[in-house]
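Complex shown without one protein chain; remaining protein chains in place.
Showing subunit A:
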Amino acid sequence: MSEHVLEARDLARFYETSSGAFAKPATVRALDGASFDLEAGRTLAIVGESGCGKSTLARVLTMIEPPSRGELTIDGRTVSGKADPKLRQAIQIVFQNPFGSLNPRQKIGAILEEPLKLNTDVKARERKRRGLAMLERVGLRAEHYERYPHMFSGGQRQRIAIARALMLQPRVLVLDEPVSALDVSIQAQVLNILNDLQEEFGLAYVFISHDLSVVRHIADEILIMYLGRVVEHGSAKEVFAHPTHPYTAALLSATPVADPTREKNRIPLTGELPSPLDPPPGCPFNPRCWKAQADCTRAFPPDTGEAGHFAACYHPLAENETTA
């Protein structure tokens, strides 16, 4: 068994919002208690709809924001308030929109070299050599080094963003919806590159996505989130084959499958995601859940299930039960 490169214990992030000059400030619990371990060379997918806290988790993991509660260990080092350049190098992030994440006034070369400039004392010549090598590694050519981001298509830009994230040779790469802005044919190219890079460098991926068909393809482990809470956690195979939390089952059934002959067996979910400012009491999913009973509104349910596959639910689905 290999070591854990990323350990998260009960991570949480709250935001204070003011809702008017005289109103009491309210607290948004954007992320409320996420725990997981990640080994080198493996992919953890974080799945959920908008507002479920998956991007907040990405920001906490990459130390863009400090957690309000909980403990984070990256590559054996515990994250504290103090700046630690080694920690910064161990974890890097790729954002969703490659049109917004690259500085339009910098050449590709400068973009790639910047992480080295800021975090290491590598000499200019060596920086350029590494930049060119990385550019080639993601399937772009050396002549692209002197070009500006606007000269590239979306898929190429996302490759540049990936190359930039890898310049510091991180152990963990956080990918925040890396392919959702791309077309299917380009998405496949980027997913293949990610797959190759993982094998080559033994990277651990935290893959944030709302697209379950992509997740099914790439993930080893899955964390399903709803309204800031982790509702199900397990190996990808297990979660897809036997979802135990009703929300997971509903999410799986709502995902369109590219097979017109498949029988539709949709679990209809009524209503929408509640406001994180005013979450329902108990299990956050209870107002939309068809299995909800009185005890669901009392307190957040404890994890149930056997080792390696947990669901936070009082009434988890049985093995063969998928619909109401």
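Keep in mind that, in the parts below, contacts are C-beta pairs under 8 Å (C-beta built on N, C-alpha and C of every residue); 3 or more make two chains touch, one makes a residue touch a chain; residues count from 1.
Keep in mind that, in the parts below, contacts and distances are computed from a predicted model.
The unshown chain of the complex is recorded in UniProt as "ABC transporter ATP-binding protein", chosen from "Cysteine-rich domain-containing protein", "Peptide/nickel transport system permease protein", "ABC transporter ATP-binding protein" or "Anti-sigma factor antagonist".
For the chain missing from the display, the contacting residue among A:134, A:160 or A:251 is A:251, taking the whole complex into account.
Within the set A:184, A:294 or A:318, the residue that contacts the chain not displayed is A:184.
If you put the hidden chain back, the residue from A:102, A:218 or A:296 that touches it is A:218. Only one of A:121, A:143 or A:259 touches the chain withheld from this view, namely A:259. Annotation for subunit A: contacts to the undisplayed chain at residues 49-50, 153, 155-156, 183-189, 191-192, 195, 210, 212-214, 216-218, 250-251, 253-262, 264, 266, 268-269, 272-273.
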